[in-house]
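A protein chain is absent from this complex, but the other protein chains hold their places.
Presenting chain A:
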Amino acid sequence: MTKAGTTLVAADTPAPAVRLPRRRGIELALIVVAVLLSVYGYCAVGLAKHGTVPPGAAGYGAGLGVLALVAHLAVRLRAPCADPLLLPIGVLLNGLGLVLIYRLDLETPNDLAAPAQLVWSTLGVALFILVVLLLRDHRVLQRYSYVCVVAALALLTLPIFFPSVNGARIWIRIAGFSIQPGEFAKVLLAVFFAAYLAANRSALAYTGRRVLGIERLQLPTGRVLGPIVAIWLLSVGVLILERDLGTSLLFFGLFVVLLYVATGRTGWIALGLLLAALGAVAVGQLEPHVHGRVEDWQHPFASIEAGEGPNQLSQSLFAFAAGGMLGTGLGRGHSILIGFAAKSDFILATAGEELGLAGLSAIFLLYGLLVERGYRAGLALRDPFGRLLAVGLASIVALQVFVIAGGVTGLIPLTGMAMPFLAQGGSSVVTNWAIVALLIRVSDKARSRLGVPKGEEAAR
């Protein structure tokens, strides 16, 4: 696409300096498609449930459209070269999430989640706009890396002082709002990891002892081993104190990926996997909450055989199975049978049942595309911090999607986590908009830099 664009522009202008097409028009067109798809889904739910277009359809479409349009204008103003796919994907996933939550709200008239989710989405887009407008260069963040890590640790430890909800201490309640500080900590930690590794990658990469005399398998020295052990302890701490397996897995996975990207040392991977395995086995054996999840994963139907009725995971599997290839159609499934957390952790089951394998694959591919655009920005950037930041943010999305989607489909043990953009959860949706905002920022930097010297671009 870049190539076709450049030749076209080159034909128009005789000057050798080639300007990369900004593709803001494409972004706008895709946003319109995303909003229309969401409104269509909203109408489909109403038609299936009540036989009429729901009265709020126009308002919903207008609201989502205005939000997306304002975000688009902010991008046009301050990040004109940004990747045109990032924002439409965010709008589509967020819009689809609102449709799914609205659809499930119809089954639980006493517990409506869609209005709050719409408010949080607005806050998320507001944050997106703020980041795009105020953060002119992502490298500024590098300076605040230690502020970030302190803030992240503070956010992570905060819920310990609040009562646990459903076996996990990950929420804090302020003025009626449930906030999950761990969600915000993800982005802060990604910034810190990227900054730390960008600064120390030489030391991490080129010192260490060889194991068994193998060049590749070189273990790091004790001095630089400190931080990784600290992060590992942090993950385990989060796990034990807050019983949040998903977040701990995410932090650790994120760190290992960034460490590998920064240093290219397979030794790190080996060590990371070893530590992760040790931690997982120990926690899986000792922690009853986590142990139960592993048991459920291995035998999802054990509770049915024991005559206690289906558990959430088997209900989730039933929902996916009921969807089949093409799904039942929006509003025609029974994923509400999952019960608790049907709108949050298990939202994907509703997508699987009502949109089928086709729709589910499309959603997975949307996430895949989002991650791919993040990685592409990372590849195009030159500064190590920016590269690591882009890769880190994209990896957060990838790991999170894998952990929760793998969990609800029985691929890996289930861990409570929000499906980015889709799931009910204010903190999550705000955080994801922040991630997309940062990706917009780095991709703008990457692509505007790409545009200038044609020779350099060809060499890439």
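The working rule: a residue touches a chain if its C-beta (ideal position, glycine included) is under 8 Å from a C-beta of that chain, and two chains touch if they have at least 3 such contacts; residues count from 1.
As a convention for this text, contacts and distances are computed from a predicted model.
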Name the absent chain by its UniProt protein name; which of "Deoxyribose-phosphate aldolase", "Penicillin-binding protein", "Transport system permease protein" or "Nitrite reductase (NAD(P)H)" is it?
"Penicillin-binding protein"
Which residue from A:L87, A:L204, A:V261 or A:V290 sits in contact with the chain not drawn here?
A:V261
Quick one: say which of A:G46, A:P84, A:G356 or A:P413 touches the chain that got left out.
A:G356
Touching the hidden chain, out of A:R243, A:R293, A:R387 or A:R441, is A:R387
Considering the whole complex, not just the chains shown, which residues of chain A touch the missing one?
257, 260-262, 264, 301, 304, 309-310, 314, 317-318, 320-325, 334, 337, 352, 356-357, 360-361, 364-365, 367-368, 371-372, 375, 378-379, 384, 387, 391, 394-395, 398-399, 401-402, 405-406, 409-411
